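As you look at this complex, bear in mind that one protein chain is not there, while each of the others sits in place.
We just call them A, B and C in the order they show up, numbering each chain from 1.
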Amino acid sequence: MSLNEVGSMIAMQGFSGLSLFTVLLLMALGLAIIFGQMGVINMAHGEFMAIGAYVVYLFSQLTQNYAPGLREVYFVPAVVAAFFVAGAVGYVVEMLLIRRLYKRPLDTLLATWGLSLAMQQFFRSFINPKEVSAELPEWLLGAFNPTPSIQVPRNGIFVMGLTILVSAGVYLLMLKSRWGIRIRATTQNRVMSSAVGINTDRVDRFTFALGCGIAGLAGAAFTTIGSTGPTSGSLYIVDTFLVVVFGGAANLIGTIASAFSIAQAQSLLEFFLTSAMAKVLTLMTIIVILMIRPQGLFTNKLRT
Amino acid sequence: MAEFEMLTIQGLGVSFDGFKAVDDLNFIVDRNELRVVIGPNGAGKTTLLDLICGKTKSTSGSIMFKTMDLTQMKEHDIVRAGVGRKFQTPSIYENLSVSENLEVSFPRGRSAFGALFFKRAADVIDRVHKVAEEVMLLEKLDHQAALLSHGQKQWLEIGMLLMQDPELLMLDEPVAGMTVNEREQTAELLNRISKNRSVIVIEHDMEFVRKIAHKVTVLHQGKVIAEGSMDKVTADPRVIEVYLGH
Amino acid sequence: MQLLFIDRSRALRGAFSTVLCVTSLWAAFAGAGCNKSSASTSSDPAASKTDKAAPASTERSTEATSTDVMTPPGVEKSTLKAADYPTAKVMTTGLKVDDDSVTVGILHSTTGTMAISETGSVQAEKLAIAQINALGGILGRQIKVIQEDGASDWPTFAEKARKLLVNDKVAAVMGCWTSASRKAVLPVFEKENGLLYYPTFYEGLEQSKNVFYTGQEATQQILASLDWVHKEKGAKSFYLIGSDYIWPRTSMKIARKHIENVLHGTVVGEEFAPLGNTQFGSIINKIKLKKPDVIFAAVVGGSNVAWFKQLNAAGVTSANQTLLTISVTEDEVLGIGGENLTGFFSSMKYFQSLDNANNKAFVEAFKKMWGPKSVIGDVTQAAYLGPWIWRAAVEKAGSFDVDKVVAASPDIEIKIAPEGYVKVHANHHLWSKARIGKAKADGQFEVVHESDLIEPNPFPKGYQ
Partner (left out) sequence: MSHLTKKLGKADLLGVVVLSAVILVLFPSVFGIFRLNLIGKYLTYAFVGVSLVLLWGNGGILSLGQGVFFGLGGYCMAMFLKLEASDPIATKIQTTPGIPDFMDWNQIVKLPLFWLPFKSLTFTIIAILVVPALFAFLIGVAMFKRRVGGVYFAIITQAVALILSVLIVGQQGLTGGINGITDLKTMHGWDIRSDSAKYILYYVNGALLIGCVVFTRWVLSTKFGMLLLALREKEDRVRFSGYDVANFKTLAFCMSAVMCAIGGAMFTLQVGFMSPSFVGITPSIEMVIYTAVGGRMSVVGAVFGTLLVNFAKTFFSEEYPDLWLFLMGATFIAVVLLFPDGLAGLYDRYGKPFVLRRAARAHSKPKATEPNVAVATALESGGKHG
């Protein structure tokens, strides 16, 4: 093997790691907001991702049947729609279910698990029990070749771009906007926030909807790299939680760092070991580190 | 018996992300003394108790309880050494009855297996009754703790500490939320129990402080700014400035 | 006094909740049995239970009765009359057979993760049964169906298998999909002496008196396809990749032995991804590093979709890489997307595009019953064979008794099989052909190679 090839391999493997990082981050962002800001353990997060994926599928079907000429462009509005549909469902779920459980975080876990079962069966009964596939536009298929020996997956670049966009958006929203201030104020002191005139119910509802919307966005993006089926969402849920917990729940930078380190570890280990061992080793390392630092990588040290 | 102070704190400091909640603090409590710590909000009073009982780890300095350095000990070991602590909001087990609350605090069967095979012997029942009488809850022994009035909950928590017969008792705002009548009774209670142990009390109610305090320490911004009798510290211009100037 | 009341209330609380629970549950639990028996005595054979229990498929025609089903061409309506086969003679072991009907079980997952795969099998089995009924049934008796849901959960499969055999006394069961579910029910079938027709291509290493395997065992699926790719593409080096469980592992073991000992090629890498794995970036890079002539793949489920999408995205397409898979049927293409598969090869015994009269009739009948958009994969076709093989064996034996049916089964031929022709081997597997299909963008396969009939060999010497 020539030196050039080694270089290409390192480049491609590096991109694999980065790509996995952005995938994990996109999965985790929505949950980080919901879990980190609200303390709600949303076990149906994966199903909200599936909603996003199904929205893309729906758009793809409509395009195929009614406007085949739009195949190259339907994907972008589909992703945007995925955000709003999943967000809207999240809004309703918050209103009917989550609202009543803020004081009982472990119970949100059980209730949303029930929700996830029902949602899976909904997909199965009313959409399709089998896996479906949205027809992707050409520009998302295949690889981009910067040099003859380096192939960079286009869908990977797309997911990466989207992740950067969403992360930046979330960052600005949480830290710079009035909404972000309200959300953070509500998290830190609910009573005080409502006393100074923040409608905390509304803030909760929108925060939850935002988290779910981002999950839908992630699901939509993942139609380019993974499956769309009734149980597709459940493939992601444990990894997602680990990223959030490992990062230190209430901290966006922590989530990013955590997704990055988990992704790099897993992708490197996978390259040199078997996949099963890579998975086991990564998980174990996370657990061990969490035992040493129970509050995750990044926390705000608080006066107790 | 060697002569040493009950509690000697030297150069104690702790900071949270650069904010010094307690800073180079020196503090001595004698045997059988009832000391009251006062100071404006954020002066570091509660943090001081947290440091002594091990809830917060110090960044510098030492806390000697008799001959033991508490900064090196685990929370439960500190309690077993003889330091009891009442929290600011009454911290009792609302799901248990008053007698169960007291019994759970009895200093036997403290290991996990010990608790499993703990027998309610005559001495335990005896002690529960004695303490209940002390904290004026004898009538309520079989009541569920959740049903007690706020003041009674405070007493119950004090009772739970008395079950352990600590040599140093620390009470964070014991009369908060009490009626005038209950305050009277609490003052008497504190005077009774400080007969054979040292007690540290954090309190805002000056009238109450005057009733119980042997000596008063004033904290401000994590430092001791005055110490002495109630009359002496209330006359101290620095104390007046701290209280009025803010 | 007061404490006394507490005591009494505590005492009665246990009793109360017990009574409450037990009575409310009783109806549910015992009632399940009652309802079942009433359902199975209803007059409309395949339809009654079929309708209620059929997985929700929106395209499915709602009234699939025995009269409007299309039957295979060239099969005459059976002239056998139940009167010539008195129940006392054809059934001596307490099975659910009377003068008009015989009951069989269908046991697949309609819920849970496996529902994705097992739906097609249920549909095919119901089609075959409806056709048999339309042709006069079996020994003059109409077939009734009791369908149970294995819920993608192996103990549930065992539980339901026991229910079908012990409670419902079904004469045969069409069912199971994964090896794990088959392994879970196998002891039940052996203990209760039941009869199972198992449709999935699988790893072999099994042969039970009580099971007929209508799909390919591993050597049938693998050896011929490796020979073909070796001969046609001059392949020497292979990269093996599968999901991490018994079927891919056994298949890869057989493939490796064949590649190394028979084809004198090399295996340059072997990789097993955990089930449910969604990230193949690193594995794909490893493959690129090795530059194999052929990638030989057996990834399953949601992972399979991720694997092919990411493979395509990494620039690995049929233009620059030969890939042969043993885990992609037309069903899987739906999830993966034809555009990600175009030009890759799949080894199966059946493709929907097979060009013969049997298959054309089968596809038409299937679509008529289950909707024009239906897709038929290898396992679906194998599941369709089950009822036909059972019918042939029962009529040959002149009895529903399991022992007699089993004894009559070897050498049964199914000439109307959509895949062409199959014959039951003494080892309970089928003689069948191996076929290589080249994936097209529209989700169908173009058959590029067809072997001779291959003898099933579940315990291949030299491959273990």
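Just so we're on the same page, a residue touches a chain if its C-beta (ideal position, glycine included) is under 8 Å from a C-beta of that chain, and two chains touch if they have at least 3 such contacts.
This is a predicted model, so every value here is computed, not measured.
Counted over the whole complex, the shown chains touched by the missing one are A, B, C. Of the listed residues C:Val69, C:Ala184 or C:Ile454, the one in contact with the hidden chain in the full complex is C:Ala184. Seen from subunit B, the chain kept out of the figure touches residues 53, 55, 74-76, 79-80, 84-85, 87, 91-97, 99-100, 103-105, 107, 109-113, 115-118, 120, 125, 128, 141-144, 146-147, 157, 160, 164. Where subunit A meets the omitted chain, the residues involved are 39, 41, 43, 97, 100-101, 104-107, 109-111, 113-122, 124-125, 238, 241-242, 245, 274, 276-277, 279-280, 283-284, 286-287, 290-292, 294. Contacts to the hidden chain, counted on subunit C, fall at residues 1-18, 20-22, 24-25, 28-33, 35-36, 52-53, 55-56, 110-111, 147-149, 151, 153-156, 158-159, 162-163, 166-167, 179-180, 183-184, 186-188, 191, 203, 205, 244-246, 249-250, 253, 272, 274-275, 459, 464.
The criterion applied here is as follows: only the chains that are shown with their structure count from here on.
Comparing mean CA positions across the assembly, the chain most remote from subunit C is B.
With centres computed from Cα atoms alone, the innermost chain of the structure is A. Put simply, the C-alpha centre of subunit B and that of subunit C have 72 angstrom between them. Rounded to whole angstrom units, the spacing between the C-alpha centres of subunit A and subunit C is 35.
Annotation for subunit A: no residues touch 2 or more other chains. Shown for subunit C are the residues that touch two or more other chains, of which there are none.
By the touch rule above, subunit C contacts subunit A in their complex via residues 55-58, 110-113, 115-116, 119, 244, 271-274, 276-279, 281-286, 288-289, 301-306, 309-310, 312-315, 317, 331-332, 334-337, 339-340.
Subunit A makes touch with subunit C in their complex at residues 1, 9, 12-13, 15-17, 19-20, 23, 121, 124-126, 129-136, 141-143, 145, 151, 153-156, 224-232, 234-236, 266-268, 270-271, 274-276, 278-279.
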